[in-house]
Structure formats: structure tokens, C-alpha cells
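Partial view: only certain chains, each at its native spot in the assembly.
The letters A and B name the chains in turn, as written, and every chain counts its residues from 1.
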Amino acid sequence: MSDATTPIAELRNAWAQFVREREWNQFHSPKNLVMALACEAAELMEHFLWIDNEPSRRLVEDPAVREQVADEIADVTGAVLALCNALDLDLSDCVRRKMAKNVLKYPVEKCRGRYRVEE
Amino acid sequence: MSDATTPIAELRNAWAQFVREREWNQFHSPKNLVMALACEAAELMEHFLWIDNEPSRRLVEDPAVREQVADEIADVTGAVLALCNALDLDLSDCVRRKMAKNVLKYPVEKCRGRYRVEE
């Protein structure tokens, strides 16, 4: 698992260089990047259309599908990283702060095994 | 910048624990998670609706908006991490492989300063 040793900044920097070499920062307004992110998310979603939840767990057992899905996830992630670069936001900081809010919003005892918090 | 020192696996593991404690793995089929991701991407997009590209670059100068946008980016990222956990995919590996394809697909000399590759 290379996630164990790859700092987020390494992927951010690789994307920043890719964008800079192509002089694409002019197109990378936050408005455009969130649109691009939504488009990529939809392309990922297309792979899981028309099937049920259980079969969706086995869809990526096919290596060709697995690679396509991995590529779409990478495209979504690329848009997120480009957005963090454009807005100068620290992604791990965003995630940690939101997770602390979520822990308060979804207390274990009120939502264990439920997808909606019990009133 | 905590992105400089935070390995991706650290955020993945934090999400995995959050989900496990709430027994939400039963809902975390890939189909449901890509839907959730698309929903979160749309919530992020809402903040940038009705304005132009240039003003969108300055939108997060307001600290309250900055925090809201940061939270939405965290929600999108949470869905991506949960999906990688559900599919047992290494995110940094996905990103690196896709970036290698993108370097071939978008050669610098053909797309510098252009948002579409010149034929």
C-alpha cells in the first residue's frame, strides 16, 4: 500500500506541476474546478448505474473494470487536489476539522447501524 | 501545511474507524458511495453558482465562506476515501497511474495554454 507512505503534498505537487507546465492555471478558477469535479464524479457513477448495491461490491473483480474505476477515482481526486491548490487549502486539515464536526453530529449511540440519525 | 507530513493512509484509517464504529459498512456499497460522492460534489458546486470565474477566485477570502467550502471539500474527500476503503484500492497508486496516462494524452507542446488538445 503506497498510501501508507505517500504524503498528500506529494500528489498535490505532482498535479501542480502538470497544470503549470500546460499553463492551465488560467482555466483553473474554483468555479471551473468544482464543475470539473462534478463531471468526473458523474463519470465514476456511470459505472455503477443500473445494478444493485450487492453486485456493485463485486463489479471491480473484473480487472478491466477495476482499472477503469481506478482511473475515474484518480480523475475525481485530481480535481480535488487542483481545487486545494487553487484555493490554497490544506486538505488534511480540512478533513480533520470536518471529521471532528462529524463525530459530534453523528454520535455513535444514536446512529449505530442507521443511515439516518435517530431523532 | 499538514499535507506535507500526512500520509493518505492516515486519513483513510480515520474514516474507516468512523464508519466501523457506526456500523455503516452495510450501507457503503460502491454504488451508494459514488452517489454520495456526486451529491457532495454538487453541494460544493452550489457555492460557486451564479457567479463568474474571476469572482470565484476571491470567494473564499471571506473566512465564513472559506470554512463552508473547506467542509464541502472534506465531505467529497471523505466519500473518495470511503470508496477506496470499500474497493480496497490504493489511492496514491490510482493517481500516479492516471497521471502517467494524462502525460501521454495531453502532451505539453499540443495543449500549452489550451483547454482542448489541438488536433
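We adopt the following convention: contacts are C-beta pairs under 8 Å (C-beta built on N, C-alpha and C of every residue); 3 or more make two chains touch, one makes a residue touch a chain.
What you are looking at is a predicted structure, and each value in this text was computed from that prediction instead of being measured.
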Problem set entry | Homo-oligomer size of the whole complex, from 2 visible chains | 4
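Convention: only the chains that are shown with their structure count from here on.
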Problem set entry | Intercentroid distance (Cα basis), subunit B paired with subunit A, Å | 3
Problem set entry | Footprint of subunit B on subunit A - complex, ascending | 1-12, 14-15, 18, 21-24, 26-27, 29-32, 34-35, 37-38, 41-42, 44-45, 47-48, 51-54, 56-57, 59-60, 66, 69-71, 73-78, 80, 83-84, 86-87, 89-99, 101-103, 106, 108, 111-113, 115
